[in-house]
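Omission of a single protein chain aside, the complex is shown with its protein chains in their original locations.
Coming up: chain A.
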Amino acid sequence: MSPRRFGLLAAAALLVAPALIGCSDNGSSDGGSTTLTYWASNQGSSLDNDKQVLQPELDKFKQQTGITVKLEVIGWPDLLNRILAATTSGEGPDVLNIGNTWSATLQATGALLPFDDATMSAIGGKDRFLAGSLSATGAPGKPPTAVPIYSLAYGLYYNKKMFAAAGIANPPATWSELVTDAKKLTHGNQWGLALEAGNPTENSHHAFAFSEQYGGSWFDSAGKPTFDTDANVAALKRYIDFMATDKIVNPSDVQYTNNTSITDFATGKAAMILWQAADSGIKTHGMNPDDYGVAPVPFEDPAPAGGKHVNSMVAGINMAVFSNTKHKDAALKFVKFMTSDAEQMTLNKTYASLPTVQGAYSDPAFQTATVKMYQQVLSSTAAPLPAVPEESQFETLVGGAMKDLFAEAASGKAVTDADIKSKLTAAQQQVKAGG
């Protein structure tokens, strides 16, 4: 063999070899027993806490079916990126949790297994689930690509002792009441309200609910972004003015990203927060459950023209199966297990969220006043975020723009309608360029 020929062959071998090696490490089932990989979202007070909660349930599942589930809990800041990487490479988990607002976005990538009628019946049928929770599992008219596992809504958490000390009898029901109360509650190191202003996702959830109340919308019926309407500007102004003009929010909140608002609330630095299922987080910081109450999120009164009676998004976590899974049947068995009445009772009790299946509500733990309040919100005054593929861009772009506006407010600059509008216009053009 001439050196030249040899060189070419060697080159070819070197180029092909990694591809061959890459192909051979995919089989994860060894000797008949199946192993599933499960990416769980962070529902408890920490990633470790989630592992402690979930592992006994996974052991139960293994006892029943012989299927091992390898658990990985992924924090919210990383989850979407991890899913994105898994989608791009085709190498991902078998089963995963997703924020229900991402359903339509991820559905559009084709990364998740569609739950058509046959698949639905394999996990026990569509009718087991609450209709409200099912409304946030994908774009309308297409088979959903996920099923709900934990259901949540926003509520107003308030410190009863501080309210009593300030002579306030009831939690506020309108925004002007909230501002009046919060002003009384703001003194020294204590603030009336804490906001997670540095977290784009949290910001965008409030942007949605406020916009509904102000008669705005973020996407039109054709799915085109309508960010910079006057209604949306007015809605964001109301929210940002809590810090900018009402001065009931600590300017430092603009740096809050890791549930610091909950810490502030639990440690007596803030009298109110707007949150979903904050109980386990509050408990971690040692606050007595009797010392705070939960009320529905206030409304704007009088309602602006076209305003809807909405005070929360349909929040929650969905469970999905990765399209590329090699163990589809086992994965569906696991989804069925996690959404069974018994598991729904156990898990939602621990996480202080609401079950997504009818059958679980027979448990007395879900007959309390707080749960009833949340159920009321979910069934009458909650709306799902727009189910369009660009939804996740709405969260990052609008939520990020709000972070910038909060930063301006925090450093003492006035935030005008024009400022808000120009930020929203820029965000809207970025979505359009992407689509």
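The criterion applied here is as follows: a residue touches a chain if its C-beta (ideal position, glycine included) is under 8 Å from a C-beta of that chain, and two chains touch if they have at least 3 such contacts; residues count from 1.
Convention: contacts and distances are computed from a predicted model.
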| item | value |
| --- | --- |
| Omitted chain, identified by the protein name its UniProt record gives, among "ABC transporter permease", "Anti-sigma factor antagonist", "Catalase-related peroxidase" or "Spore germination protein KA" | "ABC transporter permease" |
| Selected from A:56, A:90, A:289 or A:306 as touching the chain missing from the view | A:90 |
| Touching the absent chain when the full complex is considered, from A:119, A:174 or A:393 | A:393 |
| Options A:119, A:190, A:255 or A:358, residue touching the unrepresented chain | A:255 |
| Absent-chain interface as seen on chain A, which is shown | 2-4, 6-7, 10-11, 14-15, 77, 81, 84, 87-88, 90, 105, 108-111, 200, 251-252, 254-255, 257, 323, 389, 392-393, 396-397, 400, 403-404, 407-408, 410-411, 425-426, 429-431, 433-435 |
